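The complex appears here minus one protein chain, its other protein chains still in place.
Residue numbering begins at 1 within each chain, and the chains themselves are lettered A, B and C in the order written.
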Amino acid sequence: MQEKVILAYSGGLDTTAIIPWLQENFGYDVVCCCIDCGQGNELDGLEERAKLSGASKLYIEDLVDDFCDNYIMPCVKANAVYENKYLLGTSMARPAIAKRLVEIARKEGATAICHGATGKGNDQIRFELGIKALAPDLKIIAPWRMTDVWTMQSREDEIEYCKQHGIHLPFSADNSYSRDRNLWHISHEGLELEDPAQEPNYDHLLVLGVRPEKAPDEGEYVTMTFEKGIPTSVNGEAMKVSDVIRKLNELGGRHGIGIVDIVENRVVGMKSRGVYETPGGTILMEAHQQLEELVLDRATMEVKRDMAGKLAQIVYEGKWFTPLREAIGAFIDSTQEYVTGEVKFKLYKGNIIKAGTTSPYSLYSESLASFTTGDLYDHHDADGFITLFGLPLKVRAMKMAELEAAETEK
Amino acid sequence: MQEKVILAYSGGLDTTAIIPWLQENFGYDVVCCCIDCGQGNELDGLEERAKLSGASKLYIEDLVDDFCDNYIMPCVKANAVYENKYLLGTSMARPAIAKRLVEIARKEGATAICHGATGKGNDQIRFELGIKALAPDLKIIAPWRMTDVWTMQSREDEIEYCKQHGIHLPFSADNSYSRDRNLWHISHEGLELEDPAQEPNYDHLLVLGVRPEKAPDEGEYVTMTFEKGIPTSVNGEAMKVSDVIRKLNELGGRHGIGIVDIVENRVVGMKSRGVYETPGGTILMEAHQQLEELVLDRATMEVKRDMAGKLAQIVYEGKWFTPLREAIGAFIDSTQEYVTGEVKFKLYKGNIIKAGTTSPYSLYSESLASFTTGDLYDHHDADGFITLFGLPLKVRAMKMAELEAAETEK
Amino acid sequence: MQEKVILAYSGGLDTTAIIPWLQENFGYDVVCCCIDCGQGNELDGLEERAKLSGASKLYIEDLVDDFCDNYIMPCVKANAVYENKYLLGTSMARPAIAKRLVEIARKEGATAICHGATGKGNDQIRFELGIKALAPDLKIIAPWRMTDVWTMQSREDEIEYCKQHGIHLPFSADNSYSRDRNLWHISHEGLELEDPAQEPNYDHLLVLGVRPEKAPDEGEYVTMTFEKGIPTSVNGEAMKVSDVIRKLNELGGRHGIGIVDIVENRVVGMKSRGVYETPGGTILMEAHQQLEELVLDRATMEVKRDMAGKLAQIVYEGKWFTPLREAIGAFIDSTQEYVTGEVKFKLYKGNIIKAGTTSPYSLYSESLASFTTGDLYDHHDADGFITLFGLPLKVRAMKMAELEAAETEK
Partner (left out) sequence: MQEKVILAYSGGLDTTAIIPWLQENFGYDVVCCCIDCGQGNELDGLEERAKLSGASKLYIEDLVDDFCDNYIMPCVKANAVYENKYLLGTSMARPAIAKRLVEIARKEGATAICHGATGKGNDQIRFELGIKALAPDLKIIAPWRMTDVWTMQSREDEIEYCKQHGIHLPFSADNSYSRDRNLWHISHEGLELEDPAQEPNYDHLLVLGVRPEKAPDEGEYVTMTFEKGIPTSVNGEAMKVSDVIRKLNELGGRHGIGIVDIVENRVVGMKSRGVYETPGGTILMEAHQQLEELVLDRATMEVKRDMAGKLAQIVYEGKWFTPLREAIGAFIDSTQEYVTGEVKFKLYKGNIIKAGTTSPYSLYSESLASFTTGDLYDHHDADGFITLFGLPLKVRAMKMAELEAAETEK
């Protein structure tokens, strides 16, 4: 019986050329799977295209809510950011996709999964670690690393290969950035970005919004509510998480929010330079932190910050389906119990400007913070506190002074 | 013989009233010390004022370069930020001041130091831990905590008390924010800020710059160079650190940079709300990180991030003169060996937008980052890497599948 | 109406003298509460004693299982050890006791809780933070810190004070160590221990077991099973956690296990020196770790180690009833899902010597660990792994070599 392979299919040139290549070189029955994480591309005609290219079947899977609820939200609750800047847009999507690919592989009785990620990037790792963790028995095929069998060197080669295999589809000549998009973000690499000395050509590059310079001269106030760390409404309108992100993308894109230019360290050991647009995500994470300021105590905030760093690392590295990611998730969820309240802020030309925060669980106490003395706080208490808080320093200083004095005497 | 006390003196009403109070209640000879960390206040006439109030002597100490080189720079090199937002402006100044007060106390043969910090804030801790660590034998007098002896309840009381003691000086009625300023920043507390639900009244509040909304419509490019983590020039003009900060304050203030509205956790156990303006500091730290992205390896960046968090905590807590702060400093300095290069960015209405980074020690390699295969990287290598990198996940998944299968069989 | 106070009562001289003192100085109705955490003291006659001393009521509360299940086990699962040595015996008991005191205070409608902890130790903090967190409205009375009202300076003073108030009880002259005991451990302070240069007088000091030198010449094998991190049997006999600890105390005490001599850092800012005996606890934590070695992956072990350090800190500091302790608990519990299996070890004169470990969830694979090549591991994979794993080092070295060469050329 012919073995089946599940191909992560985008409809683009690369993954289209893989269809006949899998058949020709391995004799596979190719089942395509186009997974929608909100990348906003044209799904019309995709089925025809896949079939025409030789696929026996095409799945079109809407993963948007799963992606938002089960992958994005755990990272937002943690405030997980990689290397201070990257909001993990692609990193969070890969395990979601890998999980769905495995589910379809099981349903179809497939023995292999094929993806089109390159051999120098992080995504191959994220896809493959996801698959290994969920289905260690499945074979993984990564054509771009199989340079003995995958001999196409360029877009032109791929187009020619398609033609030879009877696939006559219109593929645009590609001279643009290398991009990855989903509901959370779009990433850009290549062209002028390959030289970190060069400023990005933003007018050419941006997709989800405008530069701050082109944003409206009038700022715009936004309110959001959260319940246990989950956003529940924007501007008074209740909505599910994916709609919150859509709404914030629209607002953030308009006001030039969330454009990041970064030289980052890939898992595979090299630095790369990219530009990310995360308009809604940037707002969502800022708003979430704005609320946490009011609700979380100091010690929790401090350890949570460390855990967020850890989480960002492992999510970036593709280690989503691991005991450590689950344990960190349990920690984070516990901290979110009282992250409930309302935040208000103004969007203005790239800025998110706080404009007031409230929560029933606010730990801020106006009477305590102000300069008066009350029931909770007697200024004398500070005497005792400072004496003990500073005791180790003082003991040490006295010891040193004593030694110095003894030294001088000699 | 009359004992001497060194009074940290600002020339304001509070510390002026303390002069006769120290004489009357303790019989001290009061030596005033006005320490200039770049707060920009009027020093003319200060000596006359102090003498008139009963001080036997006034020191006016210019600490600006010491503050910049020995307190600010270690924190900038670390990228130390408290609770994600606060650039530690006041926290870094207090130990610098404490050290100078101790030096003068030694020179004058004083037995005590007096400061005017309140009993609910962090500054009392920072002053006193600094003094304890450097001169554990000196007595510390904190009038605002001595509510039995310090009986003045209001500004009016203080003015009245001054008059009774022959001090007839013009003190303005004060109905403004509670502020602390130095070369690095200005902080604002009080008035509408005491309610976190309220938006700050920025037009009333801001001192060092304008809101993004009022910044020029034209952005402005800036270049900076660094050597071993220390800024050495701005826009091609070599200058010392304090002048770099002055220059960046001017640029940042003009373009609405570095305004932060935060609810933070004080050392003394309560939340407080404040607004900070740190125009130059915000730019300096961003520029420094922009360069580090190119020069530091991933592992170093990760651990350095944790160390920065630790450093921010202990500096915030006033633990400057401690073995831990020194050890962290040694760590940070070691990482700065190659943080040398040039950064370019654009300031525009609150935004710092990267516009190119170069360094002789850049670890970015264009040939490595791009999609081609070269000497350093064979796409096949990724196969082996992923196999081993993912091995723990796969072994675990296999073990679980095996157990499940055994379970099913029963 | 007369206000009620709940007194944490041990039956000893200190807490007995507090009874009339509370009545005399504050007019309280004193309800005594003797909480049994397994300290093994004589409870017979305690009620008579309390009543005779003027208490209106005595509660004797058996907290042993609550203490073991809800305070000890979370710390064992984490492997929480303070400053590398201290197994937190007293630290874990204090919040358990505080919680019960609060429950009784609520039941009795009391307005205050009184404890006999001294003013220099950690226990006052642990009691009071526990009470504050659970019942912020209750007044806390700490006689030993109230030096204005509590004027007794010595044991003799206390005995005299008791006599004056009609309490004629036999109290031994006390010239021993200061101790705290519960099911988990006993701590010793004072006498020769106050000088860290002196060796402890173990033959005088030890209570729960013998020195290694006096242990049997024959070692003894022990097996234990765990389910999800919880011990479930010893030597094949199923038992609840408290009985596991009792059994291990007996075994460990006999074989000289778990004696620790430490100079530790108290919360109140000073170093103190003590000896702890934790015979069963030491075995339990070692056995638990022995199993974890087999079951936890590397990344989880590493982060769990950091979390254990954090947990030890906050438990030591009395911050049990805090969001951070709960969040860390959630993290730890998540890691224990598969900590199930059997461990065998030998006890011999102070040593716990591993003698074999098994688990259905073992991640150890003999075929993988041995030197042969199999399905899971091709020796060539290591080539690729090392190339990428070492890439950052190599790129850096090349860059440095290049710069050096350029330098030489000049």
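We adopt the following convention: contacts are C-beta pairs under 8 Å (C-beta built on N, C-alpha and C of every residue); 3 or more make two chains touch, one makes a residue touch a chain.
A quick note: this is a predicted structure, and the numbers were derived from the prediction, not measured.
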Answer for the absent chain's shown contacts is A, B, C
Of C:G89, C:G116, C:G252 or C:G350, the residue touching the omitted chain is C:G350
Given C:I159, C:I262, C:A287 or C:A327, the correct residue touching the omitted chain is C:I262
Missing-chain contacts on chain C, rising order, are 83-84, 118-120, 124-125, 128-129, 132-137, 142, 144-145, 147, 178, 190, 194-199, 212-213, 219, 261-265, 267-268, 270-273, 289, 293-294, 297-298, 301-302, 305-306, 309, 313, 317, 319, 321-323, 344, 348-351, 353-358, 362-366, 368-371, 373, 377, 379-380, 382-383, 385-386, 389-390, 393-394, 396-398, 401
Across the whole complex, the chain not displayed is touched by chain A residues 297-299, 360-363, 365, 368, 376-378, 380-385, 387-389, 391-392, 394-396, 399, 403
Against the hidden chain, chain B presents residues 265, 268-270, 296-297, 299-300, 303-304, 306-307, 310, 314, 319, 322-324, 326-335, 337-338, 388-392, 395
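Simple rule for what comes next: only the chains that are shown with their structure count from here on.
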Counting contacting C-beta pairs, the top-scoring chain pair is A-B
Max Cα-centre separation from chain A goes to chain C
Dist(centroid_CA(chain A), centroid_CA(chain B)) in Å evaluates to 31
Two or more other chains are touched by the chain A residues 265, 268, 270, 297, 306, 319, 322-323, 389-390
